[in-house]
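One structure below.
One chain of protein is taken out of this complex; the other chains stay put.
For subunit A:
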Amino acid sequence: MEKRRAYALLWQWRASSRPLSSNHRSLLPNSLLTSRSSDSGSMFNFGRSFTSLSSFTEQQRQSFQQLLNILIDRRVLHQGTFLRSSNLPVRFYGSAPVERSASFSEINTKDITYFKSILRENNVIQDPDRLQPANTDWMHKYQGSSKLMLLPRTTEEVSHIMRYCNSRHLAIVPQGGNTGLVGGSVPVFDEVIVNVSQMNKIISFDKVSGILVCEAGCILENLESFLDNEGFVMPLDLGAKGSCQIGGNVSTNAGGLRLLLVQHLHENSSVGLEAVSANGTVMDMLGILRKDNTGYDLKHLFIGSEGSLGIVTKVSILTPPKLSATNLAFLACKDYLSCQKLLFKARRKLGEVLSAFEFLDSHAMDAVLNNLEGVRNPLPPAVHNFYVLIETTGSDESYDRERLDTFLFRLMESGLILDGVVAQDINQVSSFWRIREGIPEALMKFGAVYKYDLSLPLEKMYDLVDEMRARLGNPVKVVGYGHLGDSNLHLNITSPQYNDDILAQIEPFVYEWTSKHRGSISAEHGIGLMKANKLYYSKSPEVVQLMVSIKRLMDPNGILNPYKVLPHCLSANN
C-alpha cells in the first residue's frame, strides 16, 4: 500500500510539473529516489561482480563500505551483509541494488546433460573464455556471471530449451548481437544465455511486396547487403549494424539514424514475428501480408518488450525499395531556435524526400574534431554554435538536388543558415555522417561518459543541456546531439573518471526534468537493467501495473530476462 501510494504521488507530481517536496520524497521507496550521492553509485565500473574482499583496492573497499553503510542505514541491506558473505549476490547498477531471486534454480549436471541431448554438443557452451564476452555488455558497464550459453539452431530447439527451463525455474537471458546500451542483453547473475546467433538464415524475400522473412539471428548489415542486391533497403539503420541482430532490433524496438524516412518498427505495417513464450509454446505471428485486422495484434507486445515476454525467433519486415539518390547537407546555425525553424521548414519544403534531420552542438563538434583521426571541419575556420545534417533520399538525383539547393539558398539568404556545405560525392557523404556518428566514440576518449537518451518536446529539448551545463560547471563536458527530426536528444556528460558527485548532480535531476516536461527517459535505447527502476518517470502506475500483469500472465515463473524492464519491487516473483 505504502509503495502504491508513493508511486501515485510521483505520478501526480509528474503530471502537475511541481517540484517534489521533501515530505513527499520521504514517502518514496529508495529505488525511486536516487538523488543522494551515494546510492546512485557508479563506482567500481558499475557493478562488476565482487567475489572477495581481496580483489578490492583499499580505496575501493572504503568507498564500498561507505555505500554499504548508507544502504544498511536505509534498510536496503541488512547489517553485516558484506562481511558475512564471501560471494555477494548483490549487484549495483547506478541505483538500488538488485538481489538474485531465490525462486530461480541453479544449473546442475543433469541440466547440462539434457541440453546436450536436445542441442548439438558444441552448441552448449561452458568454456569461460567464450562465456566472458557474452557475460559483458558492449560498454563494459554490466557484467554477469552466467556459466552456460546455449546456441539453438531452430525454433524447435528454442522451444525445448524454454519448456525445460520453465519447468526447472532456470532464468534465461535472450541474446543477439549484445550491442544494447542499457544492460538488457547480458545476465545479471547466473541466468542461462540463449543466444540466437546461429539462427541466421534468410527464409524468403518477395520482390513484389518487399517483405523479407528471416531468422532472428541475422545480422542487420548482412540483411542490408542481401537487400541491396535485390534493390531494397532495411527500414532501420543503426551504428551497431555490423554486429546487432534483427531479433534483438525487433525485441528492443531499435530506432536509429534514418527514422524520419523509414518509420518505427511498431509503425511498419507488415512487421510480423514468430516468438517462443516462456513455457515453450511457439507463437506464429509471421504476417507476410500488409493488411491483417483480425483480433488483438499481439506481435506488438513482443516489439520493445526486450525479451521479457518471449524469445523472437523469426521476423518478417516490409522493406522499402532502394532509392539511389541521396543528398546530404551539413549546415551551421547560430542558435537552437534556428535549428527548430529549419526543421519546420524542411518538413514543409522537402516533404517526402527528407530522410534524416540530425543536430549537434559545438561541444560535440569540438570533441569529434579533437578526438577522432581523419575528421576535418567542413566549415573552417569558424566554430558555430549548432550544426545540422539534412539528408534527402529520393528517386531522382538531380531533381532532389535542385529542390534541396533551392531550399537551402532561401534559408541562407534569410539568415537561418549561417554557412553550409553540400556533399558532392559518396565520400563526402560519409565524412559528414562520420562527424555525427563519431560523437559517441569521440566522447569515450574523454574518460567516463554518462549517456541519456531522451525524448523531449522539441522546443524544450536543448534547455536541459543548458541547465545541465550550468549545474555541473567545469571541467565536466555536457554535450547535446541527436535526432531532431524525432525530438530525440542524446545528452552525454563526460568527466575524466566516473564520479559519484557528478552522477548525483545528474540523476535523478535529468529524469525528473524529463518527466516534468512529459518526455520519455528512454527514446530508443530501451529500459533494460539500467532504467528498470526509472520506468515511473515515463509511465503511469496503472500502465506499469498492466505491464506487470501481462508479464505474470505470459511468464508466470518470471524466468525471461529477469531484473529488466519492470521496476524490481514489482517484478519480483509474486
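Odds and ends about this structure:
Note that in this section a residue touches a chain if its C-beta (ideal position, glycine included) is under 8 Å from a C-beta of that chain, and two chains touch if they have at least 3 such contacts; residues count from 1.
Heads up, the rule we're going with is that contacts and distances are computed from a predicted model.
Per UniProt, the protein behind the absent chain is "Electron transfer flavoprotein subunit beta"; the candidates were "Exosome complex component CSL4", "Ubiquitin-related modifier 1", "Rad17 cell cycle checkpoint protein-domain-containing protein" or "Electron transfer flavoprotein subunit beta".
Checked against the full complex, the candidates A:289, A:383, A:426 or A:546 give a single residue touching the omitted chain, namely A:426. Checked against the full complex, the candidates A:324, A:370, A:414 or A:549 give a single residue touching the omitted chain, namely A:324.
Considering the whole complex, the residue from A:118, A:379 or A:444 that touches the absent chain is A:379.
Subunit A residues in contact with the hidden partner, per the touch definition given at the top, are 324, 329, 331, 376, 378-379, 397-398, 405, 408-409, 412, 417, 419-428, 430.
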